[in-house]
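The next block holds one structure in the form of structure tokens; read it before the comments.
Excluded from the complex is one protein chain; the other protein chains are retained at their positions.
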Amino acid sequence: MNERLTPFLWLLFSAGGTVAALLFPVHVFLVALAFPLGALPAPSYEALHGLVQHPLVRIYIFVLISLPLFHWAHRFRYTLYDGLQLYHLTNLIAVLCYGAALAGTAATAYVLLTLTR
Amino acid sequence: MASTITLAVTRYRPEEEAEPTVETYTVPFRKDWVVLDALNHIKDHQDGTLSYRWSCRMGVCGSCGMMVNGSPKLTCAAFLSDYAPGPVRVEPLQFFPIVRDLIVDIGEFLHKLKKVKPWIVRAEEQPLSEGEYLQTPDEVDAYKAFSMCINCMLCYSACPIVGLESHFTGPAAIALAQRYNLDSRDQGASGRVEILSDHEGMWGCTFVGDCSRVCPKNVDPAAAIQQYKLTTAVDTLKSWLLPRGSR
Partner (left out) sequence: MNGDMSGGAGLHHVGDGGMTRRAGLQPGHAYMRYHPKWYRRRMSVWWWLQKGSYAQFVLRELTSVAVAFFAFIFLWQVWALGQGPQAYAHVVARLGTPLAVVLSVVGFVLVLYHTVTWFNLAPAAMVVRVSGRRVPGWMVAAANYAAWVLLSAVVAWFFLGANQ
């Protein structure tokens, strides 16, 4: 692993951790629990679709998804090789974890940029 | 109250045995005794071959650290009554190579301490005639907590990363580096960052936080390391984004 990148990856991890800590509980509660279970009146498709037309909302969604993915990549990478003592696989684990976060970020950007109709 | 208490003490006699063993001793139980008193009682009255380190008996020298019931403790500050009715398990500090009985080798630790340049580094020493380097109380406060370390190594025995990666510089040494980085008289931060910017340095730490929990001097090495990471990361980012002159 390139040590020069580490400070940058750590910043992404921290930023992602903060985003997840501040915003994930409410999003998860509403989107994955309250709305599917009918505990709270869910917004209609049209209403949400209208909401995501705004560029600021799209930027918000991009940050909401991408930074926490890097947060996961960083934590999971350390947990994997410290927890299971896989020091000989350090590089492979790093490439897989950050690679997954990068792929997720690219997918998010693609979905948000092509989201019209 | 029981009048005696049992200690299960790790013994390792390298000339006789291939692995450490456990020996139990029964000592008088006294309310004002610490684990170190019990060990001294054993050495004076039961088994003079038991080896361990101690000196000040008052939590200052940092030489009496051992695992007591699985936790790193200064044995001169660990009261027997907190472990009653026993048996009390006394083992050498974990994650260190055992030299004999309760004595561990501290060579690696001293080497790590020295590695971080724990002294005031100046680009240019100011001549004696100009007097001492002055500091305001706020400037002293900035590093004071991190300067209270007595090198007892309890934090190393608490840190799983030290156990997993014996080359990890470890809590006390990185906290000590930060102590000098934060000192207004010091100018060696950039040199130390180069030494500690890798997986044997600050980036090996995953903030388990046990080092700060066991520290008898409230040094909070875990905080020192996280602060060190934050400054290093922000500085690195700045060096990528800003033109040279404005750093």
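Lettered A and B in written order, each chain numbered from 1.
Note that in this section a residue touches a chain if its C-beta (ideal position, glycine included) is under 8 Å from a C-beta of that chain, and two chains touch if they have at least 3 such contacts.
Model, not experiment: these values are computed from the prediction.
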Visible chains in contact with the missing one: A, B
Which residue of B:14, B:28 or B:85 touches the chain not shown here: B:14
Contact set of subunit B toward the excluded chain (per top definition): 12, 14-15, 18-20, 70, 94-95, 97-100, 105, 107-108, 111, 138, 141, 160, 163-167, 206-210, 212-213, 220, 222-223, 226-227, 229-230
Contact footprint on subunit A, counting only the chain that is left out: 14, 16-18, 20-33, 35-37, 40-45, 47-52, 61, 64-65, 68-69, 71-72, 74-76, 78-79, 83-85, 104, 107-108, 111-112, 114-117
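Criterion: only the chains that are shown with their structure count from here on.
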Inter-centroid spacing, subunit B versus subunit A (mean Cα positions, whole Å): 37
Contact set on subunit B toward subunit A in their complex: 160-161, 164-165, 197-199, 203, 206, 229-230, 232-237, 240
Complex contact set, residues of subunit A against subunit B: 1, 3-4, 6-8, 10-11, 14, 78-79, 82, 85, 87
